[in-house]
Structures are given as structure tokens and as C-alpha cells.
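Here the complex is missing one protein chain, while the rest keep their positions.
Moving on, here comes subunit A:
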């Protein structure tokens, strides 16, 4: 793996963060259960995902009323790895079948209902995915700082069909985060469906995971629009963000009465 200077130091600090086992804070299979239906129906429109403008949010009847928590998620990765495609996939939009470079920042809002394990509370996660074309980002200096401003999580993307994009990960991580920041970081390998052209092996991925201590997700199944394709990543993202918030609240007030942070007003 090609590493930039200082990445050894970065790695060391990332491995210090104890990884929480998936499903320890939220019910990861909840989206499949019957009692989640009335929540998931709010983000569906017939068979497709419902689209929400900035002035809109899922409307729930009073007896189901839940809190919404808002987070900003930056999608980072080499041009052509599939950032725009991932944002479309997670939000249920049509996935571009052609690569048109993104010529600036485009953000997409995704609503995702989650059930907490300890108290059974349901929350709507409002994840705003920030996708910036890599070439635009290089050409215009103001775009990267804007993506990093008050960011809560970063998805670092590589493509299984492009080894250079995998080797670029350490640069991407160094560019967008500080070793000590409290930003949630996940790795997403795209185009996993194109295994015939795979340029990155399972072993590469395992080694990377050991060294960096960051979870790696594989994306790129056929698109049928079902939640099953996106649920593992969205749940992991939601859980990590919630975990991060709990730690922050915990640091400020050692024993939070509710066991988690309250909903944050508009971020």
C-alpha cells in the first residue's frame, strides 16, 4: 500500500478507537420486521423511495411522532469510483449508468428510521450526503473546506475495479480528517458486482481493515430498489453517528439520564 508521510501516525490513532460491534446500539434487522412498516412506508412512494425537498420531511401521525436527528456525511474518493452513484443508491434515486463528472458539490438528503436497542425508541436519521466531483474539488480550492465544515461522518470510497483508487485511500483520509477528530469514518468499496474485473482482493481489504481499524462495506449489487441493499450501510452509519454522539454527551455529562443525546436542532 502506498502511504503518504504521516499516515503511520494516523493509523496508530485510528486503531485506538474501540470498534463497537454492529447491532449493539440499534436493531439492525428492524427494517425487515412488521412493526417497522409504518415508519418505512413514510419514506416510500409506491414501490419507489419518496423524494423530499428541503422544506419537507416524512409526516407521521401523532401517535407515531418521533424525533429527527440530522447529520452531515461527506463522500470522498477518486473521480469515477462511484460517489454520485452511491448517493443515488442510498437515496433511492436513479443510478447514473454513465460517468458524468460532478462539477461541484451536490448534497442529497436521506431519511432513515432506526430503532434503538436499549429503550426501543424510534428515531428518524436525516443524513445529508455531500458528494463533490473529485476534479472540481481539485480545480476549486473552496469546495473541500465547505465539505469538511461541521461534518459528522465521511465515507471513503474506493472501487474494486480500480486499484489506484484503493491505494489513494490513505491520502483521502489524511486530506479530510485529523487523527484526533470525532468524525465517523467508514470505507466503502464500490463496483463489487464487477468481480470479473476486480483489481482489489479480499486479502487487500482484510489487511487494510487490520491496519486502519475502519469498517469496510461492499456495494454494487443489482439495483432492485429494496431496502436490503442499502440497510447495512445506512444502519452502520446511523449506529456509528449515534455512538459518536453518546460518547460526546458522555464526555460532557458522565451519566446521561436518557442514555443518548437528544435530537439536535438544525445542524
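Following the convention adopted for this analysis, a residue touches a chain if its C-beta (ideal position, glycine included) is under 8 Å from a C-beta of that chain, and two chains touch if they have at least 3 such contacts; residues count from 1.
Methods note: contacts and distances are computed from a predicted model.
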{"item": "Candidate names \"Fuzzy planar cell polarity protein\", \"Cytoplasmic tRNA 2-thiolation protein 2\", \"NEDD8-activating enzyme E1 catalytic subunit\" or \"General vesicular transport factor\"; UniProt protein name, chain not shown", "value": "\"Fuzzy planar cell polarity protein\""}
{"item": "Option touching the unshown chain, where A:20, A:135 or A:209 are the choices", "value": "A:135"}
{"item": "Contact with the hidden chain (one of A:91, A:190 or A:235)", "value": "A:91"}
{"item": "Residue touching the undisplayed chain, where the options are A:108, A:161, A:176 or A:235", "value": "A:108"}
{"item": "Positions on subunit A contacted by the hidden chain, ascending", "value": "51-56, 72, 87-88, 91, 93-94, 100-101, 103-109, 128, 131, 133, 135-136, 139-140, 142-143, 146, 149-150, 266-267"}
